[in-house]
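Just one protein chain is left out here, and the rest sit where they should.
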């Protein structure tokens, strides 16, 4: 066998150890970046309009004019604002074939029609523009406390230029992620300006329901007793009412996670095809299901903890003592019926919470990346519906036949748990309908690409 | 210093922006994939047997004959079933040097002797076959709800061809993962057909023990009282018996996590070498230890929650009330002995659960990836045995000397907690033996490669 390694093109990579990086701009990022590069053994050259005012640059770096600095290095990091890119057009000739790294960020998302990097590429068409490092803060670079994401999104049209930038990122301890061509620059520039964009809608929905249910409970449990019997039960707002609001909103949100999928199925059944777009609101709803589910889990968790703390509350202990004392004189019979009911709804609640948590754990990025599509669907769909069934049954058993008694109705308002059951029960009934064999097979056919029109 | 960037081979990557992708097959995946590619700014050409029946293709795409379509693009995505690959042999000439992307999946694992991609490569030897996108569902592509893994496994013999396919994957928002050469195609094709393959054995073991212990508790706590005193204690099956089954099975499973390691050590001691294979059952057992441990953790979690809920149960509150009332007339002395015992087994249980959870958290893929081998072994071995010791001590203290009294034996059956202690105590004793210096040093030597035979 001959020796294939002789075919390997031996690049002079050893020069990399004393590579020079040129930085334009001595602002905060420019200086922090330069300091970091110097620490990692690179030579650093700053390009400046007046190389004499060099009191701000880190020790060990040179300051030259822009023209001279370019000659020293094959990579130029542009740590200046987009507004000041114009002067680069004069340097077009020298920049030809160089790697220009755009690290800029904007103040608002989609501030300009084209991304800064694409704008730069149009100004200096001969240079290989690479977008990178815009997600890294100067503060993080300097303090070394890269607690947050070490990911550096890198995009650019030239693969070799990208590789050079990714090597620098690795050298200073960051994880470069290739985001493809410069077309992705807009997305890369928008990224650090986002503040949980996927969480806005779920948070609004959650806050809306929380306020609504809270006011409902306040009306029936605090205002009603005060209005009718002058009884002051305002202390209930601290723990009793929250521990009613959390499970109710949690159950409603969990049902809302599965409702859009059912609506979509019925829409596809009605249209007889899956190739027409869903209405916009349905699309948005479907995209935030994971976040909705996690908010629901958070509320379920709070409900669990509030419930664990019940026996410790002074209010509960006092009433429980009164109840015990009342039995000293008139003993109560043990009721097997109540024992069954109490244990059953508690057990259902525990199991529901357990599967809730399982769903949450499989939503962790590292876990969901480790399962395949079939496994993910199994967990999120099968286990999801199991959770919904368990939690709905938990609420039904908790309420038992109480909704039948007039005394449970305050000002004709049913107890809060009745309100909470409307959406979950509707979802379960609708889901049950789609599982009926004839409808199920039709939906499956449509989802596999079958179309009613195409048949006719 | 001279300018190394001049050496960079400037590829005409700008053509990528208006790249054309050819798709064979207008089935569900073909159409979804084409729609997605069009949205991302690619040109899409469909190759079809009869290009006139084009009512199904997405808007903006062209439909041509297979021969014409190939000429338009350097990448051909094959969205057809393996059974229909034959016709490609006729196109062998035109496909020479092209990148052929095999996206096919099978219905069963290892359905064919060779993977679809390798079969394809044998049919069209001149093409660069790349396996990719088979883990991505058409539904996910079309709805944009890529909740599950965004990972695209890519494998192929030609690096440049792979890179082109990985760029497409990135363009449509997926994360390509290089899986090496086409040899991996079989594994890549099997991947989406798996449903938690590593979890099957642990689940069977867990279900087996759960049923067994449940029946044992049913016999001693429900059937025995009914048979002897006609007392109806069936309500215990809802919470009391599960809260006995969960901790017992959890402890047994935790012990089973550490048992195979000990068996392996004794086997190596006996054989005097580590270079002979373990029996198959031991290998399988060792490979599912992580899953066994996680199931054990789930049961421990359920035990914890069930225990937190004890004071809220009607059954418990009723009996506790009776006990309190009984003290009104005949006061009970405070027993420092019981206070010690009760607090100790609770505290041991809490600490055991805490380390259990730590073990679970370090099993999360992102956490275990962030620790090195030495740290992982420290956590999983040292902390694991600490957990086992704490949980066994928790059970021992819970039971105290109760196993001595005849009244605790129903039909000569010991209380359930005695049953649960057999395996954990055995594991701890055996582990203790392997830690004895003379044995320990021998095992260490064997694990470092020493062999008894080699010495003689």
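Labels for the chains are A and B, by order of writing; each one numbers its residues from 1.
We take it that contacts are C-beta pairs under 8 Å (C-beta built on N, C-alpha and C of every residue); 3 or more make two chains touch, one makes a residue touch a chain.
Quick caveat: nothing in here was measured; it's all calculated off a predicted structure.
Trainee: Among A:191, A:338, A:354 or A:385, choose the residue that contacts the chain missing from this document, as touch is defined above.
Mentor: Of the listed residues, the one touching the omitted chain is A:191.
Trainee: Among the options A:96, A:324 or A:344, which residue touches the chain absent from this view?
Mentor: Considering the complete complex, A:324 is the one touching the chain left out.
Trainee: When the complex is taken as a whole, what residues of chain A touch the one chain not shown?
Mentor: Touching the missing chain: residues 1, 3-6, 8-11, 13-14, 16-17, 27-28, 31, 41, 55-56, 135-140, 142-145, 147-151, 163, 167, 170-171, 191-196, 232, 235, 238-239, 242, 298, 301-302, 305-306, 308-309, 311-315, 317-318, 321, 324-325, 328, 364-367, 369.
Trainee: Quickly run down the residues of chain B that touch the omitted chain.
Mentor: 12, 15, 19-20, 71-72, 74-75, 97-99, 128, 157-161, 164, 178-181, 183, 274-275, 283, 286-287, 289-290, 304, 307-308, 310-311, 320, 323-324, 327-328, 331-332, 334-336, 338-344, 346-347, 350-351, 353-354, 357-358, 364-378, 380, 447-449, 451, 454
We adopt the following convention: only the chains that are shown with their structure count from here on.
Trainee: Between 0 and 180 degrees and rounded to the nearest 5, what angle rotates chain A's CA atoms onto those of chain B?
Mentor: Rotation angle, to the nearest 5: 120 degrees.
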